[in-house]
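Structure in structure tokens, see below.
A single protein chain has been removed from this complex, and every other one stays in its place.
Now for subunit A:
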Amino acid sequence: MPSPEQWTRPEPGAGPAATAAEPTPEQVIAGLRATTEGGAELTQLLTPEGERIPSAMFDPYVTDVDAEALRGLYRDMVLVRRADREANAMQRQGQLGIWVPLLGQEAAQVGSGRALQARDMAFPSYREHGVAYTRGVDFRELLGIFRCTDHGGWDFQRHGFHPYTIVIGNQVLNAAGYAMGQKFEGKVGDDDNAEATICYFGDGATSQGDVHEGFVWAAVYDAPLVFFCQNNQWAISEPTERQSRLPLYQRARGYGFPGLRVDGNDVLGCLAVTRWALDECRRGNGPVLIEAFTYRMDAHTTTDDPSRYRLSDELEVWKHKDPIERVRVHLARSGGADQTFFDDVDAEADRFAAELRDFCFNMPDPPPERLFENVYSEPSPVLDAQREEYLSYLAGFGAGEH
């Protein structure tokens, strides 16, 4: 099987040298690009320097987050990042067909994912490995998609975590429909069993008709849906300016529901804002749009080469806003954790990655008959015949030869 590296690029030496994109004159005037500043309306509870900023509106949503809870969020992010890096490395070693890195988006995913209740539902795109982790989906269960042995196989209902959706924006309408169902079934209200749905998509997806239609549907049906847009600044090679004239969270106003921007690298901020938004939805005040302002620190996928279209300076600036480092600093300064804790988490992350690696290397290939399964809810005579004919053809080669 050819590696995707081979088919997305010309032969080595055949193409032009990979050179960083030049900024436009407007970008130079603006001081590179304005990706690093979230603007005056950015909600932030924990600064990049690890300083806790009070918020009258959102502090009530994180009163339970003591040092122990914060250590938990830190541990979540470290494990998720370590697993992400391991998967990225395994793709390089040919164990995965492709990997979609989430590096830099740990806080947005862990913070929002930890805001969900078990009865809530999440609709991911294809980069939400951190959300999957918070929903109890084992990282090992994600690997099949990227090793190309399956299209995703976790128990979607048990985890409240829908299958990954690769076609950009499709899942937003699906999430709107699911949330409409929650509303139709009377699961919205003040009681303790109220439900909500969260839907993940990126800055690029906001151009898709499906996303706009999802906004419309959720709005007119008062669906309990949190639109969680991770604005990581880049849709493969296209900066957010190619998708929108105004900050994405401001679009919500046009559809008639609240929209706000949170520092997507602030796990506490993401947790608080998402809890607030989910509560609004559960009480019948949905939908809500959250724009988590973050940065894609790695490539779009392992087949992508960002040096062709963006400046490395940008990455360097964002490294100072690292989602994990600020929690570490805060914990260390506030006495919430000592070095032993950090060392233990690192050791645990190494074990976590080693287990993932061991599992991946030993994943069996699916048998050929799997190809014909589950096309329909009932057996299909046509496919049964195709399967039997093909297996009999394969048998003609002798066992294990083909």
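Definition applied: a residue touches a chain if its C-beta (ideal position, glycine included) is under 8 Å from a C-beta of that chain, and two chains touch if they have at least 3 such contacts; residues count from 1.
The rule is simple: contacts and distances are computed from a predicted model.
*Asks:* I want to check something: the complex is missing a chain, and I'd like its UniProt protein name from "Diguanylate cyclase", "Heme exporter protein D", "Alpha-ketoacid dehydrogenase subunit beta" or "Amino acid/amide ABC transporter membrane protein 2, HAAT family".
*Replies:* Going by its UniProt entry, the chain not pictured is "Alpha-ketoacid dehydrogenase subunit beta".
*Asks:* If the hidden chain were put back, which of A:Phe156, A:Tyr309 or A:Phe341 would touch it?
*Replies:* Touches the omitted chain: A:Tyr309.
*Asks:* Could you tell me which of A:Glu238, A:Glu325 or A:Glu355 touches the chain that is not displayed?
*Replies:* Final answer for the missing-chain contact: A:Glu238.
*Asks:* At which residues does subunit A meet the chain that is not included here?
*Replies:* 1-4, 6-11, 14-16, 21, 97-98, 126, 144-151, 166-169, 204-205, 207-210, 235-238, 242-243, 303-304, 308-309, 365-366, 368, 370-372, 375, 382-383, 386, 390, 393-394, 397, 402
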